[in-house]
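In this view, the complex is presented without one of its protein chains, the others remaining in place.
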């Protein structure tokens, strides 16, 4: 369960990237966050995975105030999460396989299991045939799919996806969204930022509308 | 005028990223290129701005075979083009202003003119208030708009845009597309790669469908 | 555990290979600065040897009365053998002295022969311990001078002091330059390692975001830094050996005994170990400190 309570975030005077955001995602929820460019979607996610700290406010994840976790222990939080970054954040000097495998390697999983799970994840995004390529040898949409595979490979409790289909064709976007939905149906909490109205229309259950850092409205279909 | 004649491109055995692509964009044309992820859209553009050379085939731009231009002269070709890269390719150590201005600086334009034109271009993408920020201080959609501003600042004869609205909300995407349309109406040739069916439906005049590197069909609405 | 060690090693080797361009540049820098340090150490070894040679020769001559009695002589010899600051002493009879003089100044030997008597007094040549202080020496000299049977003492205090000073000077220069060089090359090397880590900030950020512990991130970087230092150290040792082999060839063989005095000596085993080991340690510390800088949260 993710609870944000009165989150304010200011990068610099005088603009507030987030103002007074209070928002709860229950376990098993499937949230879309949408809003115009620069409305604070990425900032919201960054606060949840604690890349940045809010200027004020509290975030409770699974009953724990994550702002109290010391920096050198924060990896425990991140290991529960699968994150698709808007800029992918792939390791360009490593092959696709290793980019996905790293999530399992940090957990010290056995080699065989890693190989099996990575292959499965890559097949889910239809990239298993490019397993041994480097990201620089992939198309941009393919890179995005590697990022998605990395986020789901470990069957995380929480999935945060930032514009995960921005470079994918509608059919593929649909497939990816179904993948998230499936993981969600197994109990994971999913939060997806997107501009794609088509996807929201089709998959939307709970929708958070941001506008200039404020919650414009929450919708539950 | 851009003419591609029987372009084949193979990055590695055995797949062809482009096979037998023949395609002409007349001066003043407004082309959409679409197709699933990995179908060769970016490769097509890269060949046009000659970041890569085709395995075989010829490309004539404004009556000149660009494959014959020596490497150290290729900048003359690029100066006629405004390119929005799929991964933006911003200079992260420079401010937004300088990222856009660089296109004019390489031409040795006077300072005053540069300032005026850059401001105008940034206003067109609605980012003039972030002129003195660094790209790392922008949201991803804002970065994309910087890339767009850089592509149009010099009123180029040719605009190549690779998924320029992938991280923008539909309203903004609409505005940007209108911007391209306007530049096009002043005589520029525009080629836009996109997955966004909505945009194609609304703005599409000529559409190229790629599939696995082959031209599936060309449509003129 | 074994799983993880294997991962770390694989990762290290992989990265060394993956960033080989940059690593070759870095190893070159490391290797060359160690090489410079090594050349200096080799020179310093030699300097020390030379300094030893010079200070070893500190000696005095006691001229005895021609008519000295055996008891007086024995008393003096007893004093000398009891003194802690004397390394060796050696009685020179008048005949031996004349012989030496003739050898040293052959064109004057006629004169000595023509005298009809031996003008040289008996004497005792004394060599002092290397560690003896000049105050101790002076005390002893005074004591001997007052002994009966001693005619005169020849001890060029000023010259000896100079030689001692030269020894001290060489040692001091050695220590000083050595210190500077060691510091400088350590700085150079740790900076190269830091440059390496600096250029991979993105990688560290990404690893942190996918749930890697600081330990997990740090180890491959540290191993990499150590390996770079180690490789640099080893290559520089090889280069050093080659150079030391080549120098005599280059200088030619015409130098005779002098080559012995000034020749480049190989590094001692402990110095070689020091060089390679410090390469590893600097690599370790350099990468450790710069990775740590990136491991802090915003």
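The chains carry the letters A, B and C, assigned in the order they are written, with residues numbered from 1 in each.
In this text, a contact is a pair of C-beta atoms (placed from the backbone, for glycine too) under 8 Å apart; a residue touches a chain by one contact, two chains touch by 3 or more.
Keep in mind that what you see is a predicted model, and the values were worked out from it rather than measured.
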{"item": "Chain not shown, its touching partners among those shown", "value": "B, C"}
{"item": "Residue in contact with the excluded chain [from B:93, B:116 or B:129]", "value": "B:93"}
{"item": "Candidate in contact with the missing chain, chosen from C:71, C:95 or C:152", "value": "C:152"}
{"item": "Sites on subunit B contacted by the missing partner chain, in the whole complex", "value": "49-53, 71-72, 74-76, 78-79, 81, 83, 85, 89-91, 93-94, 102-103, 105-108, 110-111, 150"}
{"item": "Hidden partner chain, residues of subunit C it touches", "value": "21-22, 25-26, 28-29, 32-33, 35-36, 39, 43, 63, 107-108, 110-111, 114-115, 119, 121, 152, 154, 161-162, 165-166, 168-170, 172-173, 176-177, 180-181, 184-185, 187-188, 191-192, 194-195, 198-199, 243, 247, 250-251, 254-259, 262"}
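The criterion applied here is as follows: only the chains that are shown with their structure count from here on.
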{"item": "Innermost chain, where centres are averages of C-alpha coordinates", "value": "A"}
{"item": "Separation of subunit A from subunit C, taking each centre as the mean of its C-alpha atoms, in whole Å", "value": "62"}
